Structure formats: structure tokens, C-alpha cells
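A single protein chain has been omitted from the complex, and every remaining protein chain is retained in its original position.
Up next, subunit A:
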Amino acid sequence: MEISIKMLIASIAIIMMIQVCLGVYISMKYKKKLRKTNRQETYMESVQQGWYDFFFGEHREVPDVLIPTNKEEIQVVEYIFLTYLNKFSNEGIREKVQHFANAYLHAHYAKQLKSVKWSIRMNALFRIFDFHIDRLKDECVKLENKKLSTEEWFQLFKIYAIFDVSGFLSKLANYPNSFSEHEYRKLINNVPLDSFVILFTHFKELPRACQLSIIDIVGLKRHSDHVPFLEEQIQSEDSEIRIRSLKAVYEIGWMIDLETYKPFVQSPIWEERLMVSKLFSRLPIEQTYPYMKKLLEDESWWVRSETAHSIARVKNGEDKLLEFLQTSNDSYALEMVQEILQKGYE
């Protein structure tokens, strides 16, 4: 017993000693970090104006003073670049950043890509993407031979999506794991608009989550040339693809043909009925009212609600709602319409 107590006290004492040392180490690290932050702030002040002149001036070549000479300065430059890229969507700035990064930062990131630390490799991949450093494309491809985490693969795909769409798609089709829809969206959103045709050609080969993301992104890009592709998808056997395509057509905001969409009023899936009621707000109420009336009395609360909102949005819509109030005796629908009429539409 005595021995065990002694041992226990000794081990507690040792652990606490170690903890105190760790505490001292961490506080030294704090101090070091503070000093580093101060140095970086001074550097930032000295180069800020120079970078502003470079980005908004005529010169393509960077003055020597702006070229960072060590890691700390590179971090400042990264910060400046990211701020400019996020604040201004200006092709000129993007090109200048790309040009500079290709010339002066590639060696730094190439080295980071080889790091054994996952977080450092990830940071390098983030920056290669942010600054569009195409000079490191081959280094990225080489990375594929290593055992990579899903996060790293994702960053690689993002980089491929901006540089080489065909390669990106064939790699994506053969990638053994899958990403989430959210991640596919991020990938697809980086594909240049003029390369979307390639996406459409390879559409069937891609994982379903990726297909859904393509449809969503097509909707968000609002390009009317893409409507035929979506109208092809609304004939799909997969209901989710149909619903998403209907939504995308709505997002694009293009005039639609009543005949193409009419069948969805009878759909057994409420989401399809809801989407079609939204789509019909693109057409004159005189054409769509018979269908809208049916949708106003739909069994689903969501469909009724959306339809009432849709009608209120179109020209003469409120008159039609008033007419509906007098003719219908569906109490649920009436309640909804009353709410809309009182509030006006959002």
C-alpha cells in the first residue's frame, strides 16, 4: 500500500511537472506568435500601397519590393491576395494574382505539397486553387500516387475543375468514393461556363449526387441555353432528378411552354406539383388558372401555400384569389388565400 501511494504521488508530481513545462512552452509560443504578428503588421503596412497600385495600375510586372522573401511575408501576401479576390470580382486582379503566384510562390507551395503534415498539404491545395497556380498542376497529379484523405481528393478535384474539365470529369467518374451533393456543387460551380456542354455530354456517367448538383448549378447560373438540357431531364425516371430540374427551370426564369409542364399538375408527388405551381407564375394567370385552382385545393399544405403565393405574384393574381374566395368551399384553401390577401405577397 505504502509503495503504491508513493508511486502515485511520484507520478502525479511528474505529470504536473510536465504540465507546468507545457504551460511554459505554450506561453512562450504565445509570445512568439505575438512578436510574429507585430512583424507581419509592420510588413503589411509597408507593402499595402504597393499592392494596391499593382492591382489597380497598368503594370503587369511586380516591383521587387513586393516579392516576399520568407514564410512570414508569404502569409501576409496570401492574406492580401485573398482579400482582393474576395472583395473584387475583377478578372484583371485574378490574372495578376495568378501570374504572380506562378512566378514567385509556386516553389513555396510545391514544398508544402510534399509536407508530411496533412494540414500543411491542405493549406497548399487551398492556395493553389485560390490563386489558380496552373504551374503546379503536374505536382498535384503526382500527389495522386500517395494515399490521400477524402478532403485532399476534394481539393484536387476543385483544382482540376478549373484547369482541365475533361480530365476532371473522367477522374470524377472513376473516383471510387463519392462526395456529398454539397461538395459536388462546389466542384461543378468551378467549371467554366463555356465548358458546361462537356458536363452535359458526360452527364450519364457521373454519380447521381453529382448529376443532381449539375442540375442545381445549371439553375443557379441562369443561362437560357441550358433549358433544353433541363427539359430533357424532366422526363427522367428518377423523381428527384425531375423535381430538381423543374426547380432549375424555375430558377433560370425562362418563359415556359404550358404543354410541357401541364402533366405535372396530376403528379402523385407533391414536390412536383409544388414546383409546377411555382413555374406557372411565369405565365399569364388566364392561361394557368384552371390548373392553379386545382393546386389551390391540393391535399398538401405546402402545395396550397405555394400556389396561393404564386398566384399573388402574377398580374391580376389577387383578383383571381378574390374570385376563388367567393367560389370555393374548401376551408383549408380559403384560410390560406385569406392570409395571402391580408398580407400582400412577399
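Just so it is clear, a contact is a pair of C-beta atoms (placed from the backbone, for glycine too) under 8 Å apart; a residue touches a chain by one contact, two chains touch by 3 or more; residues count from 1.
Assume contacts and distances are computed from a predicted model.
Peer 1: Looking at UniProt, which of "Carbohydrate ABC transporter membrane protein 1 (CUT1 family)", "Glycosyl transferase", "Glycine cleavage system H protein" or "Dehydrogenase" names the chain we cannot see?
Peer 2: Protein name of the absent chain (UniProt record): "Glycosyl transferase".
Peer 1: Of A:V62, A:A103, A:A209 or A:V227, which sits in contact with the chain we cannot see?
Peer 2: A:A209
Peer 1: Looking at A:T69, A:N86 or A:T327, which makes contact with the chain not pictured?
Peer 2: Missing-chain contact among the listed residues: A:N86.
Peer 1: Among the options A:F126, A:W254 or A:W270, which residue touches the chain absent from this view?
Peer 2: Only one listed residue reaches the unshown chain, and that is A:F126.
Peer 1: May I ask which residue of A:I80, A:I133, A:L156 or A:I217 touches the chain that does not appear here?
Peer 2: The single option touching the absent chain is A:I217.
Peer 1: Just checking the interface: what residues of subunit A touch the absent partner chain?
Peer 2: 1-2, 4-5, 8-9, 12, 15-16, 19-20, 22-23, 26-27, 29-31, 33-34, 82, 86, 117-120, 122-123, 126, 130, 180-183, 185-186, 189, 209, 216-217, 220, 301, 305, 335-336, 338-339, 342-343, 346
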